[in-house]
Structures are given as C-alpha cells and as structure tokens.
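With one protein chain removed, the remaining protein chains of the complex are shown where they sit.
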C-alpha cells in the first residue's frame, strides 16, 4: 500500500521502519527532518509537510506526542487533512483525548475521508520488535482496509467497534492501570522498606506471587462479570486487612494514600450492607457512584 | 513430625489435610469441633483445646481469621502457648497485625519456644491443590526446622529474614496490591463501560496487554531499584495521560478517585522539578514523603 | 456613567438593578429578553445583542454562567468585544477560568479596550441587598475608573493587583474553600449522627465553637505567615487526633475520605521529621509539594 507516515519519534520511527520492511511504499514526515535519514536510506520518500505525506496515499498513519501536535499536523495549515484524498484513511496511533478523536472523526467524515483510531501498547523496544499490542476502532470497512498495516506493527490486535474514540478511551484506561499499579507498588515498597525488608526480597515475592500468576486476570474477570457472590474473600475481611496495612504504615511512618482510599471504599461497602460480598465488589461501588446500574 | 494444627476454616482444613497426607502426625483443634470430622477419619487426633493440640508437638501451626481469634487461641486460657513445650515452634499462618506478631514473638521467646511467621498467598482452591506461595520469617534455625512442613503446603517459599513480623508486613502488602488493582480495574471498567465499551472487550484487551505480559514486573523492578532515569516514558507524559483519563471520566460522568490521586502525584512530581524522570518515579515521591532517602 | 450590562440571571439582575438605582445609565442584554422587563420599566434600554449593549458605553459589565457563555457573549458574533469602543472597559464578574481571563485580557488589549476582572462573593440575596464582596484586578487606571460602579454592588472591595486573572484565581479559591468546608461538615455530621448525636446538637456546638469565633482566621494567618513554630498544637498530636477520628469512623461505619487525606498529610509530616511543628504546618507540606520554597 501507499502509506504516509507522520511523526518519527521513539515510537514512530521503529513503526515506520517495520512498515517499510514489510514492503509498503512510505512517504514520511517529521518536524525535525533529520530524523527521517535512516528511512530515506531504506527507500522511503521524505515529505516537507504532513499534507505532502498524505497526498496520494491510501492510508496516512500519525504517531505524535500529544493533542497539540496532532491538531497541528493533521488539522493545521499544510496538515494531513488537507492532503489526504477522498476515500483514503487516516489511522491515528497517538495517545490523544476523546474530544480530539471525536473532532477528527467529524473532520475526516465531512471531507469524505476515513478515520480509524489505533493506539498501541508497548515501549519503543516493543515497537522495534513488532511486539506492540494494537487496539483499534472505526467504521468496519476502514478498519478492515488498514488491518494488514496494523498487523505488521505488533503481536496482536483488538477491534473495539465502530466508534473511533473507543480505542482512545481504552488506551487511556490502560495507561491508567499502569500508573495505578505503580502507585500501589510504590506504597508497598515504601512500607516494606521502612519495615526493614530489602526491596530485592519484596520484588522476589512480587514476582513469585503476582507477576507470573494470572491473579489480576481473575479479579478483572470478576469485575467484568459483576460476579461478587459467593465471595472468595469478603469485603469485611478486605476492610480488616487494609486496616492492618494502614496500621503497619502508621507504625513505620509511611503515608499510603491509595490504602486510605481503599479503606474508605471497603468501609463504605460494609456500611451500606455489602460486607459479605466478595472484596472485588469495589467494582460495584465504583459503578454505582458513576450512575451505572447492575447489568 | 508431630504437628498441632489450630483452625480448620476454608484455608486451614485443606492445609491440614495436605500435612496429614504427607505423613505427619496431626492433632487438630477447631472452635467448631464438627469441622474436624474429615481429618479424624484420615487419622488425625482431635483436641478439645488449643493447649491440648500443642502439647507434645514439635510444631504447632495456626491458621485463623484475625488478630482476635489468634490472641484467644494462642495466648488465651487453654491457648496453644500454655501447651507448647520448650524448644517447640509455633508457626503462625494467619494474616495478622505487625503488633500482634511482635507480641507473639516475645511471648514465645520468654517461654523458650520458637516462633515463625508463615502467611500464605492463595485462595482455598490453591490451598487444596498445594499451590500456595508461602512467605516466612523468623530465627534461621526455627525456619529450617519447619521448612519441610511449609514445603508441603505450596508451590514455593520465600524466606524474609529473622524477624517474624517481616512476613506479616509482606503478606499485608500483597493483599494491599490486590485491593489496589481491584480499585484500578473497577475505575477502568466503569469508565470504559460508560464510554460504550463492552466489559468483555475491555477484559480481552486487559488479558492481551497486561495479564500475560510481564509489564507490572518490569515496573516493580524499576521501583525496587530506584532507577528512574533515563526515562522510558516521562512524568510529564504521565501527567498528560492521567489528565486525559480524568477528562474522559468527566465526559462520561465517572468519578475516579484513584486517577485523581495519580494526577496529584504527577503534578507534584512536575512541580518539584522531576518532570523528566521516568513515570515510575512515583516511587521516589512516595518514598520521600515517608522520610526515606534514596539508597 | 454609561454602562452596558450583559447577563440578567439570578446574580446579574439585582446587580443591574442596583446600578440603575444609583443613577447610572444602563443598556442591558440577556439571552432571554423577557428577563429585562423589570429593568426597562425602571428606565434601562434593552439591547438586541451584546455588541449593541456595549456600543457607546464607558463600561460594559458581564455576569454570565460559565466560560462558554462569556466566550459567546463577548468574543462571539455580535459580542460585546465588537461593540465596545476604544478606551472603554469590560468588567467581567463571572466565575470563569484563568485561561479565558487571559484570553480576554489579550483580546481587549489588542483592540485598545480595557479589561478588569471583578468576580463577587455572595448569593442572590446578597446581590440584591448590596452585600456582595467584590474582588478585582486589572490595570490600575482601569480599576480606578470602574471602582465607583463596583462600590455600588457590595459591602466592600479588595484590589488584587494589575493582572486581571488574579481575581479569578482568588474567586475560584474562595469557592474551593466553601466546598471544602462542606465536605468536612458532611463527614462530621455523618460521623456524629451515626454515633447517635442529633444534627441539631452538633450544629449548636459548631455555631458556638467555630462560626462566631475567629478560629479559622487565626489558622489562615499562621499559614499565610508560614509561622509553624513554636507550636500551639503539634503535628504529632494532629496525627493522633485524626487517627482517633478515623477509628471512630471505623466504629460507626462512616467512610471519611477527607479525614484519610489529613491522616496521610500528618503522617508524612511526622515521617519527614516535622512532628513538632504546629499542626497548621500542613501549609508547609502542601507548599513544598507544589514546588514552593519557604519565603
């Protein structure tokens, strides 16, 4: 396929390289043109503007840092939107806001162009090794059309329906999960370290108990299915244990705001009469507060 | 070995069963004696008090619901402490407070008895299938003495040094990590669901991206080693992404208190001049607030 | 003075009425023109567009619901900006974002017009009774020019310097303080009520101890002056008391997230070695996390 590629940063460069290696015809653009050198050597054309990269392409893929950069390179003067032909498709792989994704959906639709969201999970090394996981959403026909390109980029692909912004919400949720885990780990390491336990040892336990076992997966499933009864471990016991965590933190002088948040969740659950549900029923409390009904 | 076993609940019963099957001589005690029936049939003796279960034993193992139950069954009238002989060892597998663990350490020491903490990770099914992960701490000689028993119970064992309460802190930290993950997952499911994404689909992405990949393990390692530079993904970008998560939550009307907490962490990190560290440097912020110095 | 007045909602209508009563010549505009009836009867002219209300005026005052409404009525088609003459001044009394205030500052400056922020504290009854407190900021000359109008509206006026957005930040901070107090009161009422104390009785204590005494004022002063030593009541004692609050909440089954937040603040303060400062040194912790240095 004829592919325009916009944005050659840590992620974009290896992605473009892989598309080129797979035999696609690439025209690339980057704000700092020097970065395009290695790709030019392997046969890519280098454009002076995003519009030029998009002109004549079947598909233009953008991989940029933030909303601002995408707005400029796509909707700005000499942006990809201006160059892209009718019927061609823009694949946006950047981590952007839901609002901008919706704006792009409209802008491309009103120009008779296709628009597909396809953010990726994975760091630069994963991009290089074609080990990204791609999540995508958009009109079915457009998704099918760009699928061969997306399959070149990673180890797998999930299609999330026809609304382009869906993939953006899921990508953001994924980054949120990672950040949450880091907050949790940070508090746990601080607590154990102040209690005299070597980080290396705690890491070892973490690896043995959590990282290689499907423990989180099981809880994710319980929450996805809203199956909080019969309990494996109750909210009341969860409240007890988180209370003990906070007591230990108090003793070791370690503030643990996430533990405090969890305590308030369990305490609220118990206060509202849900103490005998499974402790994963935090899922029900959060959903209720969001105005969601049990399905 | 001659083993006393105190507490035959969901966890204790399968653990005792496995010790019996491994050829150890068991005397068991449970508040509700009826629960001991299946073990009696397989050759266990049934005691009328914890003290009786401990009398003459090389090792007494307790697996009870909470601090209160342990306090009663071990230090109370006719408790295990009263029955246990000089030189014998109490292995406490319950999830109890650091304070109670320290109290037990003293009580047993002053009676010339050994005390080892050995809480376990895993649900009843795992206990039944000998798939628990055991973490233990206590005086080296005592730990070595009870090791053959602990190895019968699970798929692996981590020794956490000579201070018995260390294993309790680590067990509590593990439960804290699970609860954190559930809060995070709950918020993520609420956000994606209110944004029109089927929970089943989000679960699929979670399984593909997180559950089978060692992603959390890598972050745990960065935090354990305090290696926040060079960054793979910066705090500034973390702040941006968590901001977008909150914006999406605002749009879908989903309160996300954990996301709010993360935003404040990243914002504080940036405000204090750490914006270009890796986003896992939450670890540094939490540690600093706990009065820990960089190692 | 010749005054244009834009926005006749719950707040705008009584403000406009008071300006009219004070002898100023008013031209008013409201999206729903019917609302202007009572003012027309008292001699105000009614304009068809914000631009028309601004045309020929010395000063145009806007009092609208949110950023969106201000953006439309001032910078939109037929907005006040288009009608306002060179040298005339726009006084913005709405509670708007810092970003929009900065945008208005530029827009008016580039058209040779003045711009002054003048948000108000007080509910509709206070507006009616000329009991608002006005906070204002902007170029000194412009502020002086509109001062006679602002003095008609309320019981007092604070000038906050020459940067218009300063008054917006202060107005937002004021609303934040009110909301904080409501969260705190809500948690306190829930705790005392679940502990069997009549809300009426707790209200009585609140009125006796807090509402009529300058207690908050004193703490505000300590934080404003960063005078945390010698302590009147230490962080360590604060940690103790907030811990007791949480214990009481635990007993009565009342989740208190603000109390949890406070506990983590005090615990962090103690962990970092500030346990003997006055408990108002939360001010120092918050400032430090924001990257502020002690003055």
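First chain written, first letter: the chains are A, B and C, and each begins at residue 1.
One rule holds in what follows: a contact is a pair of C-beta atoms (placed from the backbone, for glycine too) under 8 Å apart; a residue touches a chain by one contact, two chains touch by 3 or more.
Just so you know, these numbers come straight off a predicted model, no measurement behind them.
Trainee: Counting the whole assembly, list the visible chains that the omitted chain makes contact with.
Mentor: The chain that is not shown is in contact with A, B, C.
Trainee: Looking at the full complex, which residue from C:82, C:107 or C:287 touches the chain that isn't shown here?
Mentor: C:287
Trainee: For the full complex, which residue in B:10, B:33 or B:260 touches the chain that was left out?
Mentor: Going through B:10, B:33 or B:260 one by one, B:260 is the residue touching the chain not shown.
Trainee: Using the touch rule from the top, list residues of chain A that touch the missing partner.
Mentor: Given the touch definition above, chain A has residues 257, 268, 271-273, 288-291 touching the missing chain.
Trainee: Of the residues in chain C, which ones touch the absent chain?
Mentor: Residues touching the hidden chain, for chain C, are 65-66, 95-99, 121, 123-124, 133, 135, 156, 158, 160-161, 163, 165-166, 168-170, 172-197, 199-212, 214-217, 219-221, 223-225, 232-233, 237-238, 240-242, 244-245, 247-248, 251-259, 261-262, 265-266, 279-280, 282-283, 285-287, 289-292.
Trainee: Could you list which residues of chain B touch the chain missing from the display?
Mentor: 243, 249-250, 253-257, 260-261, 263-265, 267-268, 270-271
To be clear about the criterion, only the chains that are shown with their structure count from here on.
Trainee: Could you label the chain A-chain B interface same or different, taking same to mean over half of its residue numbers are used by both chains?
Mentor: Chain A and chain B contact each other through largely matching residue numbers.
Trainee: Can you give the rotation angle that fits chain A onto its twin chain C by Cα atoms, in degrees and rounded to the nearest 5?
Mentor: Value: 180 degrees, nearest 5.
Trainee: What is the chain whose Cα centroid lies farthest from the Cα centroid of chain C?
Mentor: The chain lying farthest from chain C is B.
Trainee: Most central chain by CA mean?
Mentor: Chain nearest the centroid of all protein C-alpha atoms: A.
Trainee: At least two other chains touched by the same residue of chain C: list those residues.
Mentor: Residues 257, 268, 271.
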